[in-house]
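Below is one structure, written out as structure tokens; the observations come after it.
The complex appears here minus one protein chain, its other protein chains still in place.
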Amino acid sequence: MPVADLRTTVAGLTFRNPLWLASGIWGESGNSLKGAWEAGAGGVVTKSIGSDPRMGYPNPTIETYEKWGMLNAMGLPNPGIDEYPQEIAIARAAGAAVIGSIFGADADEFAHLASKMAATGVLALELNLSCPHAKGLGSEIGQDPDQVREVVSAVKRAVQIPVIAKITPNHYDVASLAQAAESAGADAISAINTVRALAIDVQLRRPVLANGLGGLSGPAIKPVGLACVWQIYDRVNIPIIGVGGIESADDVIEYVLAGARAVELGTAVAFRGIGIFSGLAKELSQRLDSLKVHRLEELVGAAHSPVTPE
Amino acid sequence: MPVADLRTTVAGLTFRNPLWLASGIWGESGNSLKGAWEAGAGGVVTKSIGSDPRMGYPNPTIETYEKWGMLNAMGLPNPGIDEYPQEIAIARAAGAAVIGSIFGADADEFAHLASKMAATGVLALELNLSCPHAKGLGSEIGQDPDQVREVVSAVKRAVQIPVIAKITPNHYDVASLAQAAESAGADAISAINTVRALAIDVQLRRPVLANGLGGLSGPAIKPVGLACVWQIYDRVNIPIIGVGGIESADDVIEYVLAGARAVELGTAVAFRGIGIFSGLAKELSQRLDSLKVHRLEELVGAAHSPVTPE
Amino acid sequence: MRVITEVSERVVETPSTVTLRFRYTPPAGPGQFVMIWIPGDDELPMSLSYTGEPKGVTIKAMGTTSRNALSMPAGTLVGIRGPYGNRFDLSPRRILVVGGGSGTAVLAPAAEAAVRGGSRVVAALGATTAPELLFVGRMKAISESVEVSTDDGSLGHHGFVTDLSQRLLAQQPFDAVWTCGPEIMMRKVISAAKERGVPVFCSMERQMKCAMGMCDACALGPYHVCTDGPVFPADRLMAIPEFGHTKRDSSGRRVPL
Partner (left out) sequence: MRVITEVSERVVETPSTVTLRFRYTPPAGPGQFVMIWIPGDDELPMSLSYTGEPKGVTIKAMGTTSRNALSMPAGTLVGIRGPYGNRFDLSPRRILVVGGGSGTAVLAPAAEAAVRGGSRVVAALGATTAPELLFVGRMKAISESVEVSTDDGSLGHHGFVTDLSQRLLAQQPFDAVWTCGPEIMMRKVISAAKERGVPVFCSMERQMKCAMGMCDACALGPYHVCTDGPVFPADRLMAIPEFGHTKRDSSGRRVPL
């Protein structure tokens, strides 16, 4: 019987385990959020929701690379904030720890969405400042520390619940973005969103995704996400949620050692199935037991000051 | 007998095939440059050379992820520009098409190195503006369009041979860096260098690489390199050399369709052996034959204006 | 993982329906679907109407893409990924197949496989009008009997295919009903079969994007049609309020069927 304590506290909220469902995966409908929660996720982040219904890009919206990478350009499809409360209600009725993700074009829109999302009763907000393939949204705002500061400030003024800023990896100095968010009052940072990427079909001589550019996720970006969390941990004091390529207990621990207090799983749900949440929670406890670690939280950031054997 | 013509012209120089040896692989010694040339490379880029001998970081300097990714932080070891001419002489004596790579801390140092490197008789220079893990060098300069412009201008004033600016992917707008290089007179762009990344050992609770942060290469970054070449092609008129994760004929063609006139191979040499050059040249000709393409150059950038079947 | 392949053969099945055959070697079973990319256009989920080589899909013109597909000549390159989803359970011995419109596309290969496995099949096929009846010959070749209905009475029973299935269920014992068609039709088939205690399996359609159980586009109650389906036992569907009433559009918004 594994005994290690997987509970984790982020921005004053305690989660039963550190394995959250990442935004954009199973998060468009309330039943799926509920399903991920019942499958064992420690928290569930909604699909990023905007002001109006958005169809997203036409298909093809995804491409896969064996089991080590996935490329997507969904185009932020979402039913819009006014339709969405009914979905959150379903997830909340099941007891799920729901984090509401939102995206917008400027600070005002973010603030407006934040109020509406907070009103649905979500525990916290995640601001998508990092979608790599939506014009005028996502990382076009999130790459500029000043705009990050503005958006986060506006949202903080609008809501009482904790605010998580989700950071793009497509930047020379990701920690500067996290610092901007922190200085504006963000309660936590999540990193990373997908890495800008492209696939071309050689026979058809055209990009595979309807949108052309997309975002890379899955194991291929784990080392990239780790580097971002590592750099952010060195420069901010608020908690970090690690995202990118996580699918094993060791992946989770790597992120925690780099500085994360919780992690999000995206592509692993596609490659390994929703059973990954319960499987990974068990595997994680066992691994911690074998490493003689009683509480996952003991390891947060520990790789920054390694103990060298005599 | 494959018949497709693989010759490619970059900045007025014609190469027997588009498959160059990437900087940092087999490029520290003249015999290895010669070896890569004799193994069939269309051009060989030297290790990035600086003003003084540099030992690089202690080991571990590399980590691998199956056959889809590699992480390295060599730390730019190199014998220094004054020792290096004897190595180039060996490669040139064998008839190799040598491109000299250099790195420095500022425009003056780059210009100084450029003159010395040009004096060895290399065909062209590649400016390493993109090493992701060397403090004060590489991408710390290369992430700033103004500094890119300064460095390229200074180098162009110092030498007559073509100058290739090698661009970092760790940036929100890689094309702006390429534009800066072009505006300063660069003759070509190469993209990409490695993607900033990290690996942590869970049992030892410390980064694996002695330097901590490193750079990701190999198949995992092919989609990232393609996105960079794609974006650069849309915004500059000078030729592009594609780098990142190339190991098959289709990989080469993907880069060419995205806009590259030549490509460089790095990690594939470690994962597949130096035989990759002759193997790939043959595979590439065959693939072009099967696609009914007579000259590789016909495909440069073709995916930007796809022809949709009626 | 997408394979680009040539449409090797094109068969016009009805005025609004065409079958495209192509070489695509990964093994597939009846009930499964592929994502077919029409370059320059969209990528659509399509059930395999032929699960062996060359595989095939049978496309009914509904919107822009499927209409374009209708006029696509043999030799066109398309992208295929899959097969995705689950299969019909081939173990029932006496099967009633109830196909509405192009729904027969997925039922035909399943019925053929069942018959090869020793089962007996009776089929009821419906369409708006006689020329739109799909795969009648194909079903006749393997079924004990095939009955047809048309909304306009141009052939067979004048009315709905559900009338046929209700009668057949009353006349003969069946171990299972397989159905694919409009949800309102499938709901009727289900209630008739329920009276007799015969289990029903429905092949479902929803908006699809990833087809890998990730993007949530195909959410149907607690299920994802792409990975939990497309074949569902009727009792699961009847427990979902939206079945037969609403679906989600591309934005994830609930819209009437």
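Here the chain labels run A, B and C in written order, and each chain numbers its own residues starting at 1.
Heads up, the rule we're going with is that contacts are C-beta pairs under 8 Å (C-beta built on N, C-alpha and C of every residue); 3 or more make two chains touch, one makes a residue touch a chain.
In this text, all values refer to a predicted model and were calculated from it rather than measured experimentally.
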Counting contacts across the entire complex, name the shown chains the missing chain touches. A, B
Candidate in contact with the missing chain, chosen from B:2, B:56 or B:185: B:56
Which residue among B:51, B:78, B:170 or B:248 touches the omitted chain? B:78
Which listed residue, B:112, B:206 or B:287, touches the chain dropped from view? B:206
Since one chain isn't shown, list which residues of subunit A touch it in the complete complex. 306, 308-309
If the hidden chain were put back, which residues of subunit B would touch it? 24-29, 31-32, 34-35, 47, 53-56, 58-66, 72, 74, 77-80, 83, 201, 203-204, 206, 208, 210, 266-267, 269-270, 273-274
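Going forward, only the chains that are shown with their structure count from here on.
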Which chains, if any, touch subunit A and subunit C both? B
Chain with minimal offset from the mean of all protein Cα atoms: A
In terms of mean CA position, the chain most removed from subunit A is C
In angstrom, rounded to a whole number, how far apart do the mean CA points of subunit A and subunit C lie? 37
Round to the nearest whole Å and give the separation of the Cα centres of subunit B and subunit C. 51
How many angstrom lie between the centres of subunit A and subunit B, each centre taken as the mean Cα position? 33
Touching two or more other chains in subunit B are residues 306
The positions of subunit C in contact with two or more other chains are 39-40, 77
